[in-house]
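Missing here is one protein chain; the remaining ones are kept as they sit in the complex.
Each chain carries a letter (A and B) given by its place in the written order, and its residues are counted from 1.
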Amino acid sequence: MRAIKGVLLTCDPAVKQILLLLNEKESFIIEDLDDHHLVIKAEQEYRIRKELEAELEKNTYSLES
Amino acid sequence: MPSAQNTDTDNDGKQHVQHIIIPFLQSQSQNTLTRLYQRPSSCLSIFRLLSPLERQLVMNLLWLESAISANTMHAWVTREGRKLYDEALVTLSRLHILLTATGKLALNPTFKAGFRQAITGGGSTGSFGIPAEQSDKHPGIDIEGLDAYALERWETILHFMVSSGTGQQPTRPSSGVLFLLQRSGLMSGSQNMAPQITSAGFQFLLQPPHDQLWDLLLQYLRLTEERAMDLVEVLGFIFMLATMELGREYSIENLGVHQKAMLEDLRDYGLIWQRRPSSKRFSPTRLSTTLTSSSPPLPTSSGTNSGPQEGFIILETNYRVYAYTDNPLQTAVLNLFVTLKYRFPNLVVGSITRDSVKKALMNGISADQIISYLVTHAHPQMRKNNPLLPVTVQDQIRLWELERNRLKSREGYLYTNFASQADYEFVLNYAKELDIVLWESPAKRCFFGSIEGHANIKGFIERRTMGAGP
C-alpha cells in the first residue's frame, strides 16, 4: 500500500481538460482519478489556479472595454 | 456571515435568524445571567431578542405561580410545530430563562420577578434610567440634533473603513474605535501602519446598520474581560439604553463605575450624546433606543438630505445602476461592486459588470450580500416590481460567483496500491468511520483522505501490520 501526499481538485470536465492541457506544458498531475477529480502536487496549486484563471479569462467577453 | 449563526425555519417558511447576542449570552455562567436578570430592563431587552415562539412561551409561563408539567405544555403544540418548539425550549434553558428540571417547566425565579416588574412597572431598581432634571441653563438636544449626531458618528466609522487603502484621507475615528475595528478583524494593521479593511470588513459594510451595530457591540463585550470590567454592568447598561426614550436626558448619577467608563466609548459609536465629556447627563440616540427592534437604527440611514429615505437604488435589466444619493459613504459602498460612470449632484450612475463583481468577490464579498444590499436599499419605485430585482442580473451575479469556484481543492493523501480488495475495504471502512474520505474508487482500489485523518490512518495500518507480522 502507498500513501501519496497531494491536493485533491474537484472541478467540471471542461476545466479538467484545460488542466490536462496545462499539464503537457509543465507536469503537475500526480493522478487522474475521474472526470471530476485530479490529484496534483500541493506546491503547484497556486500557479495552476493563476494559469487556469488566465486561460478562462481569454474565453470571456464583455460589452465594456 | 458574522451575524447569522443559527437559523431555524419560521412556521410560515420565513427564516428566523437567531440574534447574534444570544449565543454570547448562552456562553455566560448562570451566575452572570442571574445577576443580569435582576434588572427589569435587561429582562425586557433580552426577551425582545428571542424568536417569536420563544417569546410566546415565556409569556405563557410568566404569570404562573407554580411549575407546569412539560406534557401539559406540549399538548398545545401542533404536529408541525414540534421541532420549533423543542428548539425553543433548548434555547431558553441555555439562557437559564427556563428551568426544565424534573419534567416541569418554570421560569427562572429571578427572570420571572424581573420581567414581571418590567411589564407592570414598580420596584426600586431604577433599571430604566434616572431621568435628569430639566434645566433651563443647559437645554437638551432635540431629536433631529440627536439623529444628525448619531449619523455623523456612525458614518465616520464606516467611511473610514471603506476608504482605507484608496488614498483618500477621511476623518479618523477615535483610537478606541480603531482599536475595536482591528480587534474584531474588520480592519488589519498595527499601531504604526495605516489600518486596512479586511474581507470581513467588506462584508460588514454591506450588512444592515442594525447588524453592524450589534457586531461591534459584541466585540466590545468580548473586550470587557480584558479590561477587567464587569460584564453584567456593561450588558445591563446596553440593555438599559435599549429601553430608554429618545429625546430625553438621563442622569449619570446612578451609573456604576464601569458604566461611567463606558460613556466615552458609547459617545464614539454615536450611541449616546453628551454636551461635554464631563457632563452629568446624557441622551441616548436612535442607535441605542432601537437596539432591540428591527426598525432602522439610523435616523435617515440613506441620503442625508436628498433622495427618499427608504431606498435610493434603481437597478435595470441592462445592469445599469442609478443611485439617488449624494452621500459619500453610500457612493463608496456602491463603488465596492459597481463600476461608477457619472456623478451628478444627487445621482450616481454606474453599471454592474463582470469586473466590478469580480473585484467585490475577491474582497470577500459574496453574491448574496450584493443582492441583499441592493434589495435593502432599493428605491420605492423598484418596490413595485416583482421580483424586486431583475432576475437576469441576480442570476448573472450568482453565476459570476460560481465561475470563481470552478475549482475546489482539498489537501490530503491518496491511498493506493492495496494488496487485496479485503485490505482496501478494511482501511476504507476505518477511514469512513473517521469521516475523512473525500473520494473513493473501488475499481481503482484507491481513495483520497483529508490531511487531518492521515495520522490516524497511518497508525491504523502500522498497528495492523505489526499485529499481522509476528
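The rule is short, and it goes like this: a residue touches a chain if its C-beta (ideal position, glycine included) is under 8 Å from a C-beta of that chain, and two chains touch if they have at least 3 such contacts.
Here is the rule we go by: contacts and distances are computed from a predicted model.
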Identify the UniProt protein name of the omitted chain, choosing among "General transcription and DNA repair factor IIH subunit TFB4", "UBC-like protein", "Dynactin subunit 6" or "WGS project CCBQ000000000 data, contig 00106".
"General transcription and DNA repair factor IIH subunit TFB4"
Among the chains present, which touch the one that was left out?
B
Contact residue for the chain not shown (choose from B:T120, B:N386, B:N405 or B:S420)
B:T120
Of B:R248, B:R275, B:R320 or B:K359, which sits in contact with the chain we cannot see?
B:R248
For subunit B, which residues touch the unseen chain?
10-12, 14, 40-41, 44, 47-48, 52-53, 55-57, 59-60, 62-64, 76-78, 80-81, 84-85, 117-131, 243-245, 248, 254, 290, 292-295
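What we mean here is this: only the chains that are shown with their structure count from here on.
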Sort out for me which residues of subunit A touch subunit B in the complex.
1-12, 15, 30-31, 33-34, 37, 39, 42, 45, 49, 52, 56, 60, 62, 64
Contacting residues of subunit B [partner subunit A, same complex]
339, 351, 353-355, 403, 406-419, 423, 427, 438-439, 441, 444, 446, 448, 454, 457-458, 461
